[in-house]
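Just one protein chain is left out here, and the rest sit where they should.
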Amino acid sequence: MDNIPSTEPVEFMLNVGPQHPATHGVLRLLIDVDGERISQVETHIGYLHRGTEKLCEGETFSQIISLFDRLDYVANFNMEMSYVMAVEKILGLDVPIRAEYIRVVTCELNRIASHLLFYGTLGLDIGAMTPVMYAFREREALQAYFESVSGARMMHNFFRVGGVKEDLPEGFLESLQSYLPKLKQAVQECDQLLTLNDIFLERTKGVGILEKVDAVDFAVSGPNLRASGVEHDIRRTEPYSIYPNLKFSIPTGTNGDSWDRYWVRMQEIQESIFIIEQCIDQIEPGPISGRTRTVIRPPKGEAYVRTESPRGDFGVYLVTEENKEQPYRIKMRSPSFCSLMALETMLQGEYLADAVTILGTLDFIMGEVDR
Amino acid sequence: MNGNEGAEDQKEQRREEALARGAERRRQREGATAKEYPPSPLIQSIVKTLRHLSVDTEQIMDEVIVRTDPESLIETCKLLRETAELEFTYLRCLSAVDYVENIEVVYHLSSLEHPHKTVVKTQVPTESAELPSVVPIWRGADWHEREVHDLFGMAFTNHPNMSPLLLFDGFEGFPLRKSYKIPEQKEGLGG
Partner (left out) sequence: MSTLLITITQVSILLAFIMVMVLILTYLERKVLARIQMRMGPMRTGPYGILQSLADMMKLLAKEDIRPHGSDRMLFYLAPLFVFVPSFLIWITIPFTRNIVVENLELGLFYIVAVSTVSIVGMVLAGWASGGKYSILGSARSAAQLISYELPLVFVIAGVGILAQSFNLITIVNQQSSIPAIVYQPLGFTIFFVAGLAEVGRIPFDIPHAESEVVGGPFVEYSGIRWSIFFLAEYANTLAIATLSVLLFLGGWSGPLTEHFEWLQPIWLILKVSAILFLIFWIRATLPRFRIDQLMQFAWKILLPLSFVYIMVNATVPFVETVITSNAASNQLTGIAQIILGACQILILFLVAFAISKRRKKYLTHLHQGVPA
């Protein structure tokens, strides 16, 4: 009787990552699977830890901007935004209104670019090839705009303490204005391709539900939190920059499942386009930078500034010393870090194939998680 | 010898004062003056809630800062989270700052129900860096505490899993402490 194979369920441990197409970078998951069901998950991060916080302590305030570009490397403008706002808060500096508009326009464009990337890679994750091509066509156009503004397609290093590096190039706003309707149409095309696809609905509806309580407890933020039904957007709850002057709505989901997270992001693209249109109408000529020294020596103090990055609540905690060119301590509070914390709870009991959609819809960037 | 040192000290002090005055003048010239923030109404309710605990509450810029000692940290956090008019359910950020003798752990809290925010700070001596964990209060503190443990060598008691998060197993030292020396690296391959 001994040689009859056991019919007890056999679990085996699957090592997903750090090199795996679904982990979008260098995330490592140790998944215990029972057949195709996930019974337990252990998340390992730190494969992209570059010690940015330590590096910042040795750089001057203006050099640090380029380090922030490398945190969330698909939303560079948004990263710079938080940092320069933190320094300005300690300095008590006012930013010229035109500079604020330029910042908001670039940040919102970057949010669209980031969400388009999310859309494309989610398509790839669930096996649809075409979305990524549609999304990247528009993303290329947006990056051409970034290049015309900052001279770089990705690591822009464009914002400065007290303003921005340069004024917008000639004809930028007109060109953007004529491009936005095309972008809107392209986003609609993307929407038609995936949003109500029957297989896509089957794959994402009711999958990877992040309960409201869990989301708040883990301090999940941004679209992931809003998909769980919490109407919380830093641009609305703690308005910064010129957001009080702008009209926009906050899309929220109801179930907190993968489809809601996807849908919230697609709606946010529309809202961002709306915001940019208003900015183009309101922007006026003027100075783009206050009179700031090249060597910044802020007074002793500390500031915690949060902005709404495409991935959520991105905070910078800055502690300075009197008359020092370098900060005493910088801590970046990254939204992806907190989203990943909720992963272990979300994955339990789901199918292995759904792990891919859940990872995709959480939309984390490892550069920001590991810093 | 002694007098000489005193003279050096004085010189150093004068230099620093001059630098500070210069910086102040520069800031005024650049139009960067300290902004006035309205006093926050939150301060009263926090003081009322925490009156039986040894805490200091003050407002710096627009932040309400609650300074507490490590013993009453858990009590403070619990009250901040559970009191009806405060409801700080959302732990935004947990970070640490190394002030050489002390390590300060900073909790940035906010509430989704009310439009207010606060900062809880506590200091422990660097030699015996140990704090109770707030994971039972906010589950989201989990990885933040592991990160602080990695980078500052702070031990959090009652934490469910205090394994390294960002650094690899067997990493020596606590990189974000000011006393940490970055190891020399050789140029070229194999460094």
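The first chain written gets the first letter, and so on, giving A and B; residue counts start at 1 in each chain.
Note that in this section contacts are C-beta pairs under 8 Å (C-beta built on N, C-alpha and C of every residue); 3 or more make two chains touch, one makes a residue touch a chain.
Every value quoted in this text rests on a predicted model; they were computed, and no experiment measured them.
Every shown chain touched by the omitted chain in the complete complex is listed here: A. Across A:238, A:354 or A:368, the residue that sits in touch with the chain not pictured is A:354. Listed residues A:249, A:282 or A:348: the one in touch with the omitted chain is A:249.
Within the complete assembly, residues 12, 14-15, 20-22, 33, 36, 123-130, 133-134, 137, 193-194, 196-203, 205, 231, 249-255, 260, 263, 351-356 of chain A touch the chain that is not shown.
FYI, only the chains that are shown with their structure count from here on.
By the touch rule above, chain A contacts chain B in their complex via residues 45-46, 49, 51, 53-54, 89, 91-94, 214, 216-220, 230, 232, 237-238, 290-293, 297, 299, 301-304, 306, 313, 315, 317, 319, 322-323, 328-329, 331, 333, 337-338, 340-341, 370-371. On chain B, the positions that touch chain A within their shared complex are 16, 19-20, 23, 26-27, 29-35, 60-61, 63, 89-93, 95, 97-98, 106, 108, 112, 115, 117, 119, 138-140, 142-143, 151, 164-168, 175-176, 180, 182.
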